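Only one protein chain is missing from this complex, and each of the others stays in its spot.
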Amino acid sequence: MSKPLTSQPRRTRGWTVLFAGAAAALALLLGGLPAHADDAASATETEAVSAPAAADLAGILAAFAAADFSTKDQLISQLATLHDPRARPILQALLDGHLETRSSDGKVFIVEEYGDALKLTDPLTSTAAGDGKPDDFERIRSNNALRKTLKVAIAQLELADTDPAVRIAAVKQMRRDIDDSTVASLRAAFGSEQNPKVKHEIAVALALADLAATDVDARLAAVNALDGEAATDVYNALMPLLGDADGKGIETDPKVRAAVIAAVHHINLWRGFYQVLDTLFFGLSLGSVLVLSSIGLAITFGVMGVINMAHGELMMLGAYTAYVVQQLMPNHIGLSIAVAIPAAFLVSGLAGVAIERSIVRFLYGRPLETLLATFGLSLILQQLVRSIFSPLNRSVTTPEWMSGLWQINDLFSLTYNRLYIVIFTLLVFGALLLVMNRTSLGLKVRAVAQNRSMAKAMGVRTERIDALTFGLGSGIAGIAGVALSQLTNVGPNLGQSYIIDSFMVVVFGGVGNLWGTLISGMSLGIINKLLEPYAGAVFAKILVLVFLILFIQRRPKGLFPQKGRAAEGH
Amino acid sequence: MNTTAPTPAKRGADYFGMPYARLLKRRGSDAQPPELDTSHRTVLYLEDITVSFDGFKALNALTLYIDVGELRCIIGPNGAGKTTMMDVITGKTRPDHGSAWFGQTLDLLAMSEPEIVQAGIGRKFQRPTVFQNHTVFQNLELAMAGDKRVWTILFAKLGALQRERIEKVLETVGLKDQTSLLAGSLSHGQKQWLEIGMLLMQEPKLLLVDEPVAGMTPQETERTAELLLSLAGERSVVVVEHDMDFVRSIAKKVTVLHQGSVLAEGPIDEVQRNPQVVEVYLGE
Amino acid sequence: MRTSSPLMTLLFGDFGSRVFYALLLAMLIVVPLLNLGVTETSALHLSTYTVTLLGKYLTYALMAVAVDLIWGYCGILSLGHTAFFALGGYAMGMYLMRQIGTRGVYGDPLLPDFMVFLNWKELPWYWLGFNHAAFALLMVLLAPGALAFCFGWLAFRSRVTGVYLSIITQALTYALMLAFFRNEMGFGGNNGLTDFKEILGFDIHLASTRIGLFVASGIALGLGYTACRAIAVSRAGRVVQAIRDAESRTRFIGYRVENYKMWLFTFSAVLSGIAGALYVPQVGIINPGEFGPINSIEVVIWVAVGGRNTLYGPVLGAFVVNFAKTYLTAALPEVWLYALGALFVVVTLFLPQGIVGLVKQLLEKRR
Partner (left out) sequence: MKAPLIKSFGFSRTLLAATTALGLFAANAQAADDTIKVGVLHSLSGTMAISETTLKDTVLMMIDEQNKKGGVLGKKLEAVVVDPASNWPLFAEKAAELLEKDKVSVVFGCWTSVSRKSVLPVFEKDNGLLFYPVQYEGEESSKNVFYTGAAPNQQAIPAVDYLMKDLKVKRWVLEGTDYVYPRTTNKILEAYLKAKGVAASDILINYTPFGFSDWQSEVSKIKAFGSAGKKTAVVSTINGDANVPFYKELGNEKISAEDIPVVAFSVGEEELSGVDTKPLLGHLAAWNYFESIKSPANSEFIKTWHTFIKNDKRTTNDPMEATYIGFNLWVKAVKKAGTTDTTKVIATLPGLETANLTGGSAKVLPNHHITKPVYIGEIRDDGQFDIVWQTKAEVAGDAWSDYLPGSKDLEADWVTLKCGNYNTKTKKCVGQTN
């Protein structure tokens, strides 16, 4: 397993390092000049027809403002071949959408948003050029094709970076779009590269390029070199050699073909293995969502016996709290989640206490009627949110540290937000367990649940405990809402889509049993994900529901029923 | 301990709490109550019954026999397993281990609750459970022995003979003046009697009565004692009770349960002198 | 005439039933008169829109009666009863689809439109027979009945009760909803079945057909109500209420509780199916949304609002809630959910016996 890749954004911040790197790049590119120069010459021949004659940096930059996408593409290639250390930050700024032209004079700047103003940097001198108003500037736009060209161009410059990790990323980036120019720079880099890991990646890249060689031996050597590699781009390159359904594009040489089949077979073995891991992780993460959304219910429904149909709406309140917190602190998105969790707990918790005091407490002992009243309440809460926040979905930004992918190796990766939600679920569960088992509140809650009148006789203020318990369950629903805001829509219907599933989880686990809820949620998630590849998303869910119905027939009190006389009653 | 044969609890888990064979056997069985064979003068055999909840043994290898026409009192401290024992006899709880027979031929562990009732075991719960929203008369009517299948009951009409039987039971339990009152409006003692009356309507061979005098006034207690004494003889009666005075007033033979098994058994005076019993009752 | 015959007691034994029968009969006479007998320009004229609306309410009322029979009398709170309603509706819808014949957009004599554009080559086997009204009617009864019987057989035998039962009934209808949403199922997916042309040879859009459907719904409600009441006052009805009040006790006096529940549940499901079958031609569409768990909860709310354990209360509840919904969605489209939600909360908090209970209390006070 390799280290997680450093991601693009992190490097953008360390510009000072990059300047140093760019200088080194220049030196290196000069070293690899012979091969490159031919290449550049042939390229410029074709470009000279359409591209504006702009040999120097200033000329290219000036041309950007009015260029269309295909012209921009050529301009980028020119920039990359200029061997000018100033090109690197310009390309990066273009990729990030930070390159803008001033409307008044058409001058191009690298800009950085600074509150309401723009901080300008002159790309030619790399010095600060004062501030500007956003309205006076127009961004130089890029599109998909352009961004690809940009990334490859930047990668070519990065091949000379001092950090081996950056170099590996650069090679991998270049492997996505191999053409003569990239092959040339890769070959050059291969000769001078000292780091074995980087060298290996370059070798793979060169082998990928050789797959298209006309020489059979070269192809065979390339395939053999690739055997044992599992990266997606290798797979992508090998697969077409086996031909498509009509046999088109198939590798003609039998020896090479056999080698390709063997290599693909090896990759497929690994792919199969990691697919199972993937599925299990998907199951766990779906399970975590189920557990999170039902664990509050395990308290209000499981411990108190209140069928709270407004549970979903309490989650919705939590999600909206996350949204509001983010609106209040737009510059600290990462921190906002940390603030939103306690805030959502408070908002939903207080709402829960209010519901308990105003409605639920009059209905103890009539569980089915609490269902009706809280259903009415859920309608009111939904409409309330519609009135306040409009019926549109609200956008909750995912903080940087929660987005993206943890690339464990070429074939296996976990998405961060799912990973954090699994961890978060376990943390919430653990905390709740502590509260229930280790605090006096938990003791009293359990006492009231088991024998209300006895608890009352022993001086427990049952009314207060009821309110607090309901508040606790509701607060946890709010926390779940914050987590859901990272996965799905924050809208008035958020709660409804989870309420039925939540009840199923609690009932499957066994009412009144927190561990049961955890295990049932996780296992339902995994079962669902195991079925999904075969049955499809809808049918898998139907199967899970049917399984649940049948399961309840066999064990009417769920996986972990409460046992003993207290549970039976007369 | 018999470890090879599957325990009833395990068998019970086969399907919906009963094995397929039993499921098939049950068809139509509620029309024809099974025959009770008490030729050996013993109506109930409980042998080696063990029930555990979460590791706690509510009954621990309990063995008990009840004779025909006997009035037996069962006493014991809280948690001794008295109610669990009744649950086992009436099919509400399946034991982990042991056997329970009604007469020589009927295996109680293989019968469902209604089957057990049809066979002739009636049970009165600890808390009086009568149908609060039905009149006293309707309560007795519902309890009446006979075909209780859905279709028959849907079109059932009350015949003169049946009406007579209800009147008779009303007299026995002393609720003649309350005939058309809702059962929910009766006093606590009256509810207890009504419940006993409902048992009588089923014409049981064995009556299980759980704490019949709890919460009763002395007068009511006295009446209940008389009632139970008058019922024994014709049928066997098992009374579970805490109230020692009451037990003394009715019992010939007493069984003391402790921690799920029989601690002592015999005439009341003898039992009361038993040092172990004294320790259990006074030592705690 | 012997007014004290059992039949008369059954029908007119209590005050609420008398009011119910009187109002229903009045409605069945007055509505057709005002629609067909009065010219459109007259102020007394009742539009076909209103007739259809009332017809829909009648089917809802029948559904509410069916739910009250099991909830109010037997304590089984089914949160999945719309499953049976929708099944009945689909059976009717399939019949109506087959009646379209070559008048569909693609003019296929056999296949409904949605099958044509999804490239189905032949009619699936479960669609066969639905071109006969008698077969469709049989299915209206059988499909919900069989499902309820199987479900009841499983659930009641293993003694799934109370909240657990409510929640698995919800799972049942939810699973069915998802299943019917699938286009592969051959029931038209999300669009469901629509664009009906005629029923039993009558143009479905004609005012007279609407009146016919309205009257049929009224008669179905009257018969269904009577049947439920007959069950309720029979000894079996007393057993059922005994089960509701003390299930263990009932079992311990020798009743097979599960059989009673199962049959009652099945009967109630069949009634719901009939309601669904009458509902579909009047609203003109059946789609998987009808299986929605939320719809089931709404039915329960009609029962609660009207007053459960009375049979006539739910009828009142169905009319009141749905009239409120019809009125408010047009009059106060932005805030009607507040009003409806508040109604549910207020009724459960302050009127545990529903509107009927309130009326009873007031009458008693006056006395």
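Annotations for the structure displayed:
Going in written order, the chains are labelled A, B and C, and every chain counts its residues from 1.
Everything below uses one rule, namely that a contact is a pair of C-beta atoms (placed from the backbone, for glycine too) under 8 Å apart; a residue touches a chain by one contact, two chains touch by 3 or more.
If you're wondering where the values come from, they're calculated on a predicted model, not measured in any experiment.
Across the entire complex, contacts from the unshown chain go to A, C. Of the listed positions A:Asn224, A:Asn393 or A:Ser523, the one in contact with the omitted chain in the full complex is A:Asn393.
Check C:Gly88, C:Gly145, C:Gly192 or C:Gly273 against the missing chain and you find that the one touching it is C:Gly192.
Touching the chain that is not shown, out of C:Tyr95, C:Trp127 or C:Phe181: C:Phe181 (per the contact rule at the top). Hidden from this view is one chain, which touches chain A at 69, 97, 141, 143-145, 147-148, 151, 176, 232, 235-240, 244-246, 271, 278-279, 282, 285-286, 289, 382-383, 386, 390-398, 403-405, 413, 415-418, 486-493, 497, 529, 532-533, 536-538, 541. Residue-level contact of chain C with the missing chain is found at 12, 15, 18-19, 22-23, 25-27, 29-31, 34, 43-50, 52-54, 56, 102-108, 114, 116-119, 178, 181-183, 189-192, 194-196, 205, 283-285, 287, 289-290, 326, 329-330, 333-334, 336-337.
What we mean here is this: only the chains that are shown with their structure count from here on.
Legend note: the chain whose CA centroid lies nearest the centroid of all displayed protein CA atoms is C. The distance from the centre of chain A to the centre of chain B, each centre being the mean of the chain's C-alpha atoms, comes to 64 Å. Between chain A and chain C the centroid-to-centroid distance comes to 46 Å (mean Cα coordinates, whole Å).
Under the contact definition stated at the top, the residues of chain C that touch 2 or more other chains are 154, 157-158, 248.
The residues of chain B that reach two or more other chains are 16, 125, 129, listed in rising order. Contacts from chain C toward chain B in the complex involve residues 154, 157-158, 231, 234-236, 238-239, 241-242, 245-246, 248-257, 259-260, 263.
Residues of chain B that touch chain C in their complex: 16-17, 30, 90, 92, 112-114, 117-118, 122-123, 125, 129-134, 138, 141-143, 145, 148-150, 153-156, 198-199, 201-202.
Interface of chain C with chain A (complex): residues 77, 151, 154-155, 157-164, 166-168, 170-172, 174-175, 178-179, 181-182, 248, 293-294, 297, 300-301, 304, 334-335, 337-338, 340-345, 347-349, 352.
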